[in-house]
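Removed from the display is one protein chain of the complex; every other protein chain stays in position.
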Amino acid sequence: MYIAVKGGEAAIRNAHRLLDDRRRSDRSVPALTLDQIVGQMALAVDRVMAEGSLYDQELAAMALRQARGDMIEAIFLLRAYRTTLPRFAAARPLDTFRMRIERRISAVYKDIPGGQLLGPTFDYTHRLIEPAMADDPPVDEPMRRLSEAENCPRVTDILGAEGLIEADGQAGSDGEPGDLTRDTLDFPISRDVRLQALARGDEGFLLALGYSTQRGYGRTHPFVGEIRIGLVDVEVELPEVGFPVGIGRIRVTECQMVNQFKGSAKEPPQFTRGYGLVFGQSERKAMAMSLVDRALRADEFDEERTAPAQDEEFVISHSDNVQATGFVEHLKLPHYVDFQAELDLVRRMRREQERPREETESVQEAAE
Amino acid sequence: MSATTPTYAFAYLDEQTKRMIRRAILKAITIPGYQVPFASREMPMPYGWGTGGVQVTASIIGPNDVLKVIDQGADDTTNAVSIRAFFERTAGVATTTRTTEATIVQTRHRVPETPLAEGQTIVFQVPIPEPLRFLEPRETETRVMHALEEYGLMHVKLYEDIARHGHIATTYAYPVKVEGRYVMDPSPIPKFDNPKMHRSPALQLFGAGREKRIYAVPPYTEVVSLDFEDHPFRIQSFDRPCALCGADDVYLDEVVTDDRGGRMFVCSDTDHCEDRRAKGFTGEQVHQEAAE
Partner (left out) sequence: MSDAPLLSVRDLSKRYGARVGCEDISFDLWPGEVLAIVGESGSGKTTLLNCVSTRLQPSSGAVSYRMRDGVLRDLAELGEAERRFLMRTDWGFVHQNPADGLRMRVSAGANVGERLMAIGERHYGRLRETATDWLGRVEIAEDRIDDRPVAFSGGMRQRLQVARNLVTKPRLVFMDEPTGGLDVSVQARLLDLLRSLVSELGLSVIIVTHDLAVARLLSQRMIVMKGGRVVESGLTDRVLDDPHHAYTQLLVASIPES
């Protein structure tokens, strides 16, 4: 006799047990330690922190290990934890001028005060898989700067001193940045919230959109004013003590894109800005973000919005990979009830279509 | 290296978040059918899998509540099992499969066959809360359409259905008008269930996590399915009763019994079916077996 399917609970339990087994795989091989992941899979950890919107290397490493290396799953784990944390305060704006710089390049000036600093980059490596890396060959100690680094003014400040680039955007009226994880999203949204969404946005999605602007879908004529990577202090204003207090130091990548100039009869032409800031070391994401940020400012500059990258609702509604993966993957949940309704309708419509044909056929037969 | 060990509140969400969601729910109840934006949190289950419903349930549930969770009408579909387990674990509440025993029913895609009573709350999981979304993709535009009650486009869609198919071809997520004002998406329940929403004594709450909207139908509220005077709204009917319990006024699931085209139809609402069978009702399958 047919019995409605039961046993969902046991099936889930067994599936998760198998998942645990697959994650751990061969028990004779030592398990990955968090130090190993943080140290040797550092860029994966950075991406999980950036798109998970939580700066915590150990937690990101735990998430990555638990997710078997699936980045979006790891981001998801981190987000689901982050959302339960209380929000004490908004930090003061990071002062990237005072960054302890590990890498800093500009594509608009050959030489700049403080110099160009390549830092730990894949640029200029030959992308050849090194057979020797299969083992653990000894690695040389890095070269170190002997003298204390000189001042490194931001390239946008250099341009700004001459009035050649628009000023930095202003914070909202209350000085508090918006927070899309705490407030509703109400299109059109302000630039601070947009930047937050982009900073959390999926690297691949933003990369593709940024790329599309370069291929003519919302051109912005970008130049890399400056990319800098390094450690910055996070400071919080405590009303009780009356001065900002450092609460830690984080690694960030900042990209200042210098774009197409804009002017009018009254205002002399100035370059415009696109901005990218990402947790950890992720130049690709910071650059893509700054391209998309600038493209989304089309209305501000009276540019015609014709391309996907210029469409705020489109970009922001689809940039979040946790949202996207959830909704795409929900299609595998059962839809019996709805499908039953469609099945019934299709059958009925087929019957209805069948009927008049049968009738005409019988009429013809009668006529013959 | 040691990482911080996370701890979680009753029913997972922190109290500030629950308060924010309760405010949104209260607003939704006062404006029936209106989609209230809320600061939807990220949940430990994926978007599209019930994050909206779970947030609503987590915000209204108390230690004395009895929770029933169904998906496609059944208590034992995997996602229902998983959500029920989530609340057992995070809130330690009692759970049930009996509709009559539950104080809160969280559902995906169905309204139980057993009529809900005063004091019960049904929480719908909603994927796309905007009934106009597929006619007009822009939030900025649909917001104005709701504000100005510009619902002509909705009828254009129904008109097209009739012109093309001879009847309205929407079978689920069939749009309704609430209390004569807002057009609302009842979530992807089959239109069979729409009449159950009309003047229901239970409180009906709708949560859309990814889309960050909550809406509500308070008890005893008018819920009217859109139609034309000369093409009135009609629910699906099945030309046979449930093979297990013999019920002929319920929504049925089609079950493929073999690879030779064998089919049987059984109640989608498993609790309702079991309840009827316990009371001695039987369907054709039981009759056949008795005859063999």
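Read from first to last, the chains carry the letters A and B; within each, the first residue is number 1.
We take it that a contact is a pair of C-beta atoms (placed from the backbone, for glycine too) under 8 Å apart; a residue touches a chain by one contact, two chains touch by 3 or more.
Everything numeric in this text was worked out from a predicted model, so none of it was measured.
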| note | Of B:155, B:240, B:263 or B:287, the residue that touches the missing chain is B:155
| Considering the entire assembly, which residues of subunit B contact the chain that has been omitted? | 144, 147-148, 150-153, 155-156, 159-160, 162-164, 227-231
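To be clear about the criterion, only the chains that are shown with their structure count from here on.
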| Once you find the CA centre of subunit A and the CA centre of subunit B, what distance in Å lies between them? | 33
| subunit B contact footprint on subunit A (complex, rising order) | 1-2, 4-9, 11-12, 33-35, 38, 56, 58-59, 62, 76, 79-84, 86, 181-188, 313, 322-330, 333-338, 340-345, 349, 352
| message | Taking the touch rule as given, give the residues of subunit B at its contact with subunit A in the complex, in rising order. | response | 1-4, 6, 8-9, 12-14, 16, 37-39, 41-44, 46-49, 51, 71-74, 76-82, 85, 108-110, 127, 138-140, 165-166, 169, 171-173, 188-192, 210, 212, 236, 238, 243-244, 251-255, 257, 264, 266, 268, 270, 273, 285-286, 289
